[in-house]
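Reading through the structure tokens given below for one structure.
Removed: one protein chain of the complex. Kept in place: all other protein chains.
Each chain gets a letter, A and B, in the order it is written, and its residues are counted from 1.
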Amino acid sequence: MWMQKEITLAPKARGFHLITREILRQLPELEDMRIGMMNVFLKHTSASLTVNENADPAVRRDFERYFNILVPPNIPGMEHNDEGPDDLPAHLKTGILGSDLNIPISDGRLNLGVWQGIYLCEHRDHGGSRSIVVTMNGA
Amino acid sequence: MWMQKEITLAPKARGFHLITREILRQLPELEDMRIGMMNVFLKHTSASLTVNENADPAVRRDFERYFNILVPPNIPGMEHNDEGPDDLPAHLKTGILGSDLNIPISDGRLNLGVWQGIYLCEHRDHGGSRSIVVTMNGA
Partner (left out) sequence: MWMQKEITLAPKARGFHLITREILRQLPELEDMRIGMMNVFLKHTSASLTVNENADPAVRRDFERYFNILVPPNIPGMEHNDEGPDDLPAHLKTGILGSDLNIPISDGRLNLGVWQGIYLCEHRDHGGSRSIVVTMNGA
């Protein structure tokens, strides 16, 4: 059984956002799968996806602060600057965090740990809406 | 053909550990697949999974040293500190290294390179046992 759906996420401020519910409410088909996999693929190069702590919003704020230290704007020696100082850092953060997630499906739900949620990591100041492709395969 | 199994890994010290054999000895079903994929998903936000060098234990010790430099304890300006100085760095390292692996299956075995092994990256001082979900799909 295959299911694939392109989902447009509502525009978000620069930072890390929990989007588990925003995704799941558009995937009623998940309930029908006993065992399988869900792939979430982000079709952009200046935002990324990761799985992390779902309870304390301070963790998401700390992620934004930390990755701004790790990949600051205006690093000496860099060339690409077509769209401003948040442009190249957004590409580099995407390289570090990644663009796709693969989460097991068990008994009609995502088999995440109790503390895990899906983050959209918006690295641009004005990224606008973002598109993901969700592909589910299972039995 | 689908197979899914939740495996509890034995508790490990903080650091990077080769777990290829610990996983494979619990997956005799692998032998029956000619072609397919194995997903390994870690259900935690303060430990991570990666594939790297399987021969020299110094590489795993260097990973622990390097990631402690990259994500040190007590970074100025951070908020989340619920469980001590190894708490937030563990979440950030998990963001950088990732929580899931997807490895091809060929002729009844994982199609890893000669030098590749699966690492459990334990970022907490006392992480305890860790749960992974292994999902195999193939023909």
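Heads up, the rule we're going with is that a residue touches a chain if its C-beta (ideal position, glycine included) is under 8 Å from a C-beta of that chain, and two chains touch if they have at least 3 such contacts.
If you're wondering where the values come from, they're calculated on a predicted model, not measured in any experiment.
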item	value
Of B:L9, B:L101, B:L120 or B:V134, the residue in touch with the unshown chain	B:L101
From B:L9, B:L30 or B:V51, residue that would touch the chain that is not displayed	B:V51
Touch criterion as defined above, residue of A:T20, A:N68, A:S106 or A:T135 at the omitted chain	A:T135
Interface with the undisplayed chain - residues on chain A	2, 4, 39, 41-45, 70-71, 75, 77-80, 82, 88, 91-92, 94-96, 98-100, 102, 131, 133, 135, 137
Chain B residues touching the omitted chain (full complex)	35-37, 50-53, 56, 58-59, 61-63, 65-66, 69-70, 96-98, 101-104, 106, 111-116, 137-139
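The definition used in the following text is that only the chains that are shown with their structure count from here on.
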item	value
Angle of rotation relating chain A to chain B [CA atoms, steps of 5 degrees]	120
